[in-house]
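I have a structure here, written as structure tokens, and I will follow up with some questions on it.
A single protein chain has been omitted from the complex, and every remaining protein chain is retained in its original position.
Letters A and B mark the chains in the order given here, with residues in each chain numbered from 1 onward.
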Amino acid sequence: MAASSSFSTMLISQSRVVSNVKLISWERRSGVRRQAFDVGDKPSFFVGNKFQFDDVIEAQQFDRDILNAIFEVTREMEKVEKNSPGSQILKGFLMATLFYEPSTRTRLSFESAMKRLGGEVLTTENAREFSSAAKGETLEDTIRTVEGYSDIIVMRHFESGAARRAAATASIPVINAGDGPGQHPTQALLDVYTIEREIGKLDGIKVGLVGDLANGRTVRSLAYLLSKYQDVKIYFVSPEVDDIKDFLTSKGVEWEESDDLMEVASKCDVVYQTRIQRERFGERIDLYEAARGNYIVDRAVLDVMQKHAVVMHPLPRLDEITVDVDEDPRAEGCLL
Amino acid sequence: MAASSSFSTMLISQSRVVSNVKLISWERRSGVRRQAFDVGDKPSFFVGNKFQFDDVIEAQQFDRDILNAIFEVTREMEKVEKNSPGSQILKGFLMATLFYEPSTRTRLSFESAMKRLGGEVLTTENAREFSSAAKGETLEDTIRTVEGYSDIIVMRHFESGAARRAAATASIPVINAGDGPGQHPTQALLDVYTIEREIGKLDGIKVGLVGDLANGRTVRSLAYLLSKYQDVKIYFVSPEVDDIKDFLTSKGVEWEESDDLMEVASKCDVVYQTRIQRERFGERIDLYEAARGNYIVDRAVLDVMQKHAVVMHPLPRLDEITVDVDEDPRAEGCLL
Partner (left out) sequence: MAASSSFSTMLISQSRVVSNVKLISWERRSGVRRQAFDVGDKPSFFVGNKFQFDDVIEAQQFDRDILNAIFEVTREMEKVEKNSPGSQILKGFLMATLFYEPSTRTRLSFESAMKRLGGEVLTTENAREFSSAAKGETLEDTIRTVEGYSDIIVMRHFESGAARRAAATASIPVINAGDGPGQHPTQALLDVYTIEREIGKLDGIKVGLVGDLANGRTVRSLAYLLSKYQDVKIYFVSPEVDDIKDFLTSKGVEWEESDDLMEVASKCDVVYQTRIQRERFGERIDLYEAARGNYIVDRAVLDVMQKHAVVMHPLPRLDEITVDVDEDPRAEGCLL
């Protein structure tokens, strides 16, 4: 979580500096950008004075250089975060968290980040039910309203593609905090950052993706990001994830299917576990129970894992990682 | 929306200065009031050192001089708002947004305003369901609690007259952000301000009120405010709004009914469109569809409108203004 929160911190700062006018006045005002963001002489993610991305919509928009630059800022932000009472980098700026489906973990993560940087937050935790969306207002009209109130929008939506539509409408930056079964790019950024921090590298890593990946927007975004690195190998221990496999093949990423969790666990640097989604099995509780049993990470799995390897999970977890695993240092990547 | 938010900004400031004790200590502390609020040598809305209104309950409480004074402050606040990182005028003050029915647009507008001025916010977006109101507590008891926590209350309620009851109980200012089918004075203030900004005057304007006005608290409040100006003429293109007509007649405001939207549009300075409320038609979807068809503002309507005229809408809109209208400069009064 330390990682999670400082990651949001960084994302907000990145997007924030984007809008040209404010960037300039900001720089003039305090010189703060220089200190926080000039990670190189001419960082690759600036074009002239402007960020290459001002919206964060999908994993595909990042290349390796941008990822490196982002992670460098993240490491800076980890220091800011531990250093209560925080920074004032974003003092006077307002973030709107526009959540069309509730996600307390993601929402509070961004809000904590904004407040740790001295900024302020407007929040709605259930916009689908509580806002004019319920009366049939278009997303575009809502965005035009909210952009009048704030300097950046963090949006969670139940429909794939909603973040892109919002970004096309808004004149302020939009961060996609998950849209339907589509993408969850900020979670994927966090995952890749965590892998590098825990394993020490990204090229050449072996990652086991375990569990029910079919509805996994998190896993989809993660696979996209991993494809940017060299010699990555992905093992699927999962019923069905055909679209991701096709994508990986097209990007030249090696992958393999397996139903032997123990064997995969013994080979991988990262065992990335996801929740078996009960709702997908409808009334077939028996199938659900069976599926669950096949993909549980417990002490026995840990016993075959290498010393340097880590278990990760995007949360929430039910019992697909047993609680006795938590105490193992290799679980740090998951619950830290 | 720029207007919307800076308008809330202004309203909060106005109400805020009201309470005498704080006004004085505030003035002493920073001299800020003088700069922000001394719009004249002795503005008409002060009696001695005290605002004439500290609560904003209904459109009827404003006279023309007060409206002028308010609009002057609003213009000041528009500058503050564009000037991130905002002002510190209200630093240390707490606003409670007590919403008994959700209204994300209105709530975030006030919260954005408060935060742009350096103040802080306590918020509940669904007090009807989430608070003791659900257990049968009286509004008066709730208000006595909340006034102990905050310096000003912005309230949205589902019952006509609730704002007046709250104001009668509270020793701090109460702003009515809409109470049932009753009033929505802050929306009406915003509308009148927008008309003046877009058309350049209020005396002598012609306003077409289009759509389903019967449940329209917004339209009711707007009609009250327009009656303060000279030679205003109102055209109703709407099924039924008898109580407003009687009021206008009693105030000497000229009005006319019409079912010819095109003709009205060609004559008016402002075409004020509202949502046809589906819920009013019950199961008679056919009637709803028919009503909707009669009152749609589209390109054809724009084509007959004068160059200086504007289309306005309190939002949310469904399809009673078609999307292709948005790009016309005359739609700025609506979606800006």
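The working rule: a contact is a pair of C-beta atoms (placed from the backbone, for glycine too) under 8 Å apart; a residue touches a chain by one contact, two chains touch by 3 or more.
All values reported here derive from a predicted model rather than from experimental measurement.
Enquirer: Among A:74, A:109 or A:274, exactly one should touch the missing chain; which is it?
Expert: Selected residue, touching the omitted chain: A:109.
Enquirer: One chain is left out of this view; which of B:137, B:246, B:289 or B:303 touches it in the full complex?
Expert: Within the whole complex, the residue contacting the unshown chain is B:137.
Enquirer: Which chain A residues touch the hidden chain?
Expert: For chain A, the residues touching the absent chain are 1-2, 4-5, 84-86, 102-105, 107-109, 111-112, 115-116, 123, 125-126, 275, 315-318, 335.
Enquirer: Name every residue on chain B in touch with the hidden partner chain.
Expert: 22, 25, 91-94, 96, 120, 122-127, 129-132, 135-137, 141, 144-151
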